Structure formats: C-alpha cells, structure tokens
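The complex is shown incomplete by one protein chain, all other protein chains being positioned as in the whole.
The chains carry the letters A and B, assigned in the order they are written, with residues numbered from 1 in each.
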Amino acid sequence: MKRRTFMISAGAAAGAALLPRTAFADANRIDWYTSSDANVTDFWTNIVVPKFVAANPGVTVNLVDTDAPGLQAIEARALAALANKVDPQADFFEGSEARLPPGALDAGLYVDFSKENLSNYSKLNPLAADIPQNITYRGSQVLLAYDTTKLSPDKAPKTFADLVAWIKANPGQFIYNRPDKGGSGGNFVVRAIWEANGRDPSMFKVDNYADATGQPMLQKGFDILKDIAPSLMDQGAYTSGNTQSIQLLSQGAVTMIPAWSDQALSAIKTGVLPATTGLVQLTDLALAGGFTKNTIPVNGLNKALALKLQDFILTEEIQSAVITELGGFPGVSWDYVSKELHDKYADVIPASIPTWPGGDWDKNMKDGWYRSVAPNVARS
Amino acid sequence: MAEPVLIDRPRADWTGIGLAIVLTLVIIFPLVVVALWAFTNVWRYPSILPQEFGLRYWTQTLSRPDVWQSITTSVSLACSVTVISAIICLPAAFAFARLQFPFRSILFFSFIAGQAFPKFGLLVAIAGIFLGLNLIGNFWGVVLIQLVGTLLYMIWIPVAAFQGVDRRMEEAARDVGASPLRVFWSITLPQAGPTIGAAVLLTFVNTFYETEGAWLIGAPQVHTMPILMISFINNQPVIQYGAVLSVILWIPSFFALLFARRVISGGSFARGFGA
Partner (left out) sequence: MALASASDIVGARKQGGRLVGLLLVAIPVILVAWMVIFPILSAVVTTLWQTGSNGVPAFTLKTYQFFFSDGYSLANLYLTLWTTALCALFLLVICLPIALYLRFAKGRLAAYVQGLAIFPLFVPSIVLAYAFIRVLGPNGMVDILLNAAHLPKIRTPYLTPWGPLIGLVWDHIPLTVLILLAGLGAVSDASIEAARDVGAGRLRLLWNIILPRLGNSILVAASFAVLGIFSAFTLPYVLGPAAPEMMGPFMQRTFRDLYDAPNAITQAVISFFFCIIFGLFYVRSIVNNQRNR
C-alpha cells in the first residue's frame, strides 16, 4: 500500500513538474489546421511557409495536421466561440468544407471570399466554383491504378464500358471505397452516374438539385453499380477509405482500384506500391477530380493575415509549385500558369478535370449509394 | 494453513500451457506483425518477411521534435487525471456502495451518460463551456475534459469493489474498538484493493490514449501522443509511423503491466483474510 501511494504521488509530482505554461493565441501567428495527407503538410512546411514568412517578416504559421473529424471538431469549437464572442484559436482551415459543421454556414462562421477583394480571386478556375465561403488553391484527379504484372498496359480499359466489361470478366479483382470515406471511390461512383446520364457533367450543378428530378438520375447510376457489385472483391465488399484500397492493391488482393493521382504517385515513390503499378485514365470522359477547399473563420484572431496567406497561395509561384512539387492540379485557370509548365505537364494533367458539385447532389449521392448499392443480399 | 491449490503441483500445468499457447497465437501474433512493420522499409505479398528491413521510419519519427514532447505531455496528463479522479471518485464510490441518501440510484446511474452518448453531437456545446471558462488550448482544460471521461470507470468499478468487502470482518474490527477510519484503511481498502487497482490502471491507460477530448480542448497548444499518431497515420498508406510509435510505447506499457500484476493478482489479498 505504501509503495503504491508513493508511486502515485511521485507520478503526480513529476506531472506537475512537466506542466507547460498556459498559452494563448498569438497575434501574428496563424493557427493553420488541415485534414489533408502528410504530403500536403510537407509541401506547406517546405515550400509555402518559408516563402510566406520571407515575404511577411514577423509572422509565423503554426501548422497543425489532423484528420477530417479532427478538423470538424475545431470548426465546431470555432462555432461555439462565435456564439460566446471568444477567441477560437484557429485562423485557417485547409481541406475543409464550409457546410460543416451543420449550422456553421447559417451562423455566418466563414468568411465570404467574394466580398474580400483578394487580388488573385479572379484567377480562380471557374470549374472550382462553389459557395463563396469555400475557396480553393489545388486540385487532384482520380484515375485507375492497376498491377501491370497481372494486366498488361495495352489491355488496360480505356473507356467506362471497357472497364465494366473487364470487371465482369475478372471477378474479385476490382474494388472501390465507400463514396463518403474517400474521394477515389466517390469519384468512381460519380463517373458511373455520369455514364448513366449521357456523360454530361454540366447537368449537375451546385444549385440545381431537386428530389423529383435528381433521384431518378442518381438511381440510373446506382443501377450500373449494382450490376457490377457481384463481380467486385469478395462479391461486393467496399473498403473504408482511399488508403485501404491502396493497401489491398499493394497486398495483391485486387488487380485494379481507383486512386487519387497524387496519392498513387506518392505511394509508388515510397515503395508502398511496387514500381510495376500502372496508372491509366479513361478517355471518353475522365474520372472526376476535385478541388481542395479552404475556409477561414470570421472570428479568428489573425483573420487579415489568413486572408493574405490565401491570396499568397494563389500566386503563380505557389501554383507552379503545386504542379511540380505536389503533383496536383492548379486552382487558378491555366492562363495564369507559365506556358512552359503547361506544355510540359500537358500529358499528365488534362486541360480540365470534370468535377462533381458539393451540397445536395453530393449528399444524396452518398446516402443513396449506402441505401441502394451497398446492401447486397447476394453476399452470404 | 497450507495454501489451497486447485492444480496439483507435480503434474504439468496443462491448462496454463494451453492458455499460453492460444493467447500467444491470438495476441502476440498480430503484435509481432506490428513490430516487424516498425522495422520495415518495404513489405509486400507474398513474402512472409519484409523485402527490405530498415530504420528509415525510426529516424523520421524520432527526428520530429514533437514526439518526445507529446509523450511527456500524455504521461503528465494521464497521471494528473488519474490522481484527481481517484481523489474525487473513490469517496463517491464508497458513498454509493454503502451509504443511503436521496436520489442515490439516479445519480449513480447518471454517470453512464458520459460514455454511452457519442460526443460528435455535443462538440459545440462542450466547446462552448470550455471557451467560457477560458480553458481552450490549456493543459488544465484537457485535464478537466479527460477527467469527465474517467468518472464512469472510477465510480462503477470501485462500487463493485466496496460491495464485495466482507462486512462481518469490518463489524468484528469495530467490535474490538477500531475507529471507522482504521477499519477503512486496514480492512475495507485492502479487500477492495485489487478491483480499485484495476480501475486505476484502466483509467490511466484510457486517458493516455484518449483523443477526442484532448484534441477539441487542447488544440493547437497541447499535443498528446495519440493526436500525433493521428497526424502521422492520417490517410497514409504508410503504416510504419504508427507502428514505430506503438513500439516506442510498449516499454512503459511493460512497466504498467508489472504494476498490474502486483496489485490485481487477487490471490495475495484474499488469502490474507481467509486464513
């Protein structure tokens, strides 16, 4: 007993000695949060922040990396701070979505970029247009990653119809993730919906969803997915995220998956995927891509600095680095990137990537998939 | 009095051996895989062992300045929370177990709310409370929210402990003139000891690995080890970082296990009072 008491009190004393001092948000320190992968944080640490700090002496950027639920927790905290008129200790959210947390948009938590007079605002790619509280600076596209030892590149499917035929001819060799858990599966589902609706992405806009017209359009896409479901791995299994799909491909459990281009490239570089992994894009209509969204809370202590930072990442210097260092797609229109870069990367990065609108279409696509496609009574 | 043994010594301890084998397979095997991973550069099917061993991820993990800071923060958080929780909860557990007072059952029951209701819907409300107290980004703010998370374990389990104490022994001690405090210290607490020890261990470990509360209240100033692990593992096909962190933590875990063995090994306590 005595020894235990001693151990406990020793632990408490040690703990007290290790207490960090209370700290508050700094003026001139931007608290930056992201839910994106480590390669993005490395990009910011190595390239963006040094350049920004060099251009704005006296400013520091505190990079905090977490996952999507973690980011939403801090946004919820900022929402509570708005109501209590207190400092949220957050200035910039990368990889965010202004519609979350529920109620934030109505409460006016996020800055409306269309009213902020950012010098580079007009350069943004119109395809990336969403509600004015979301702003972008980089994009990426989903393509198909496959094992070239099991499928030779000349036989790789080039159109969606080819892909469906290949999936059915090779049961158990294809898998995609649930659309809400990762964009690679999500954009595959979107591609199926486009296929079923005449391959016209412009039919789906941010503000033109209505249950009566929208549901049948989504259902036609779901029918295609239900059709291929029994030919997927384990007769209709769906992984829980982008990385789990990549893990299965690296384990050789499947031959082909949809994957984000930058994730696939970085996986090949780090050896997670073998060098014999091939990448292919569909030629009739590419798999969808997406633009990463940033938001800025109106009550951040360093809002003005955060806006400056957002403006800074839209400059040509950083946008070129997005292409060369990150392997991504610029958030500005191609006119605002140097011509040489455009030509050099024209093969890898197509002229435009089709996108799927956030908001009601996205919500109903995801929920509809869970209700229509996911339950598979054929699976024992 | 001879020590009662259910298993005759001369024969081999087949039950023990059987259990050891099964548990080794079930528990050690996945952990060996994790440990192997920590020392892997490249590992793909179908090879049983990694194609390329290496310490690349160790150097990358250990060279980050916040790794050690986050471990010490987590340890000091877990210690503080466990101690404070024991101080406020054990008397309460004793009261719930032995004393009568109005609303006892409802109050006892209310602690389930902390664990049973998922937190995602409560984040705004809880953050609002802490913002009002000015405890955001603050060590003691994190202590407070993690403390709330430990209440269920630290009350419900010790209540079972106190109720399992043999009352006749206490009455016998009181009959010979021991003061209530002496009775508590020498009779009640030792008998309830193993279960309370289990509760303390569980509280410490759960607090150490607690993520949601520490993140919501502590970010961006307070970095705990599990928060760091999330940012390492986040959406990464590269699992090595998580494996390295896990392996680093197994050393202090080993000591915690020894502590558990001493306190919770039920035989010594019960035997003392049965003889």
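To be clear about the criterion, contacts are C-beta pairs under 8 Å (C-beta built on N, C-alpha and C of every residue); 3 or more make two chains touch, one makes a residue touch a chain.
These numbers come from a predicted model, not from an experiment.
Visitor: For the chain that does not appear here, which of the shown chains does it touch in the whole complex?
Guide: Listed by label, the shown chains it touches are A, B.
Visitor: Which residue, B:Gln191, B:Thr207 or B:Gln221, contacts the hidden chain when the whole complex is considered?
Guide: Residue touching the absent chain, from the options given: B:Gln191.
Visitor: Looking at the full complex, which residue from A:Asp200, A:Asp234 or A:Asp284 touches the chain that isn't shown here?
Guide: Answer from the full complex: A:Asp234 touches the omitted chain.
Visitor: In the whole complex, what residues of chain B lie against the chain that is missing from view?
Guide: Touch set of chain B with respect to the missing chain: 1, 3-7, 13, 15-17, 19-20, 23-24, 26-31, 33-34, 37, 45-48, 88-89, 91-92, 94-102, 104-105, 107-118, 120-122, 125-126, 129, 144-145, 147-148, 151-153, 155-157, 159-161, 163-167, 171, 175, 191, 193-195, 197-198, 201-202, 205, 209, 226, 229-230, 233, 239, 242-243, 246, 249-250, 253, 256-257, 260-261, 264-267, 269-271, 273-275.
Visitor: Applying the definition given at the start, please give the residues of chain A touching the unseen chain.
Guide: Spelled out for chain A, the touching residues are 68-69, 72, 99-100, 102-103, 178, 180-181, 233-234, 237-241, 244, 247-248, 251-253, 363, 366-367, 370-371, 374-376, 379.
Simple rule for what comes next: only the chains that are shown with their structure count from here on.
Visitor: In whole angstrom, what separates the CA-based centres of chain A and chain B?
Guide: The separation of the two C-alpha centroids amounts to 35 Å.
Visitor: Name, in rising order, each residue of chain A that touches chain B in their complex.
Guide: 1, 4, 7-9, 11-12, 14-16, 18-20, 22-25, 31, 33, 35-38, 41, 62, 64-67, 69-70, 72-74, 76-77, 79-81, 83-84, 86-90, 101, 103, 241-243, 246-247, 250-253, 263, 267, 270-274
Visitor: Chain A touches which residues of chain B in the complex?
Guide: Counting only chain B, the residues touching chain A are 41-42, 44-46, 52, 72-73, 75-77, 79-80, 82-83, 86, 120, 123-125, 127-128, 131-132, 134, 136-140, 189-190, 193, 197, 212, 215-216, 219-222, 227, 230-232, 234-238, 259, 263.
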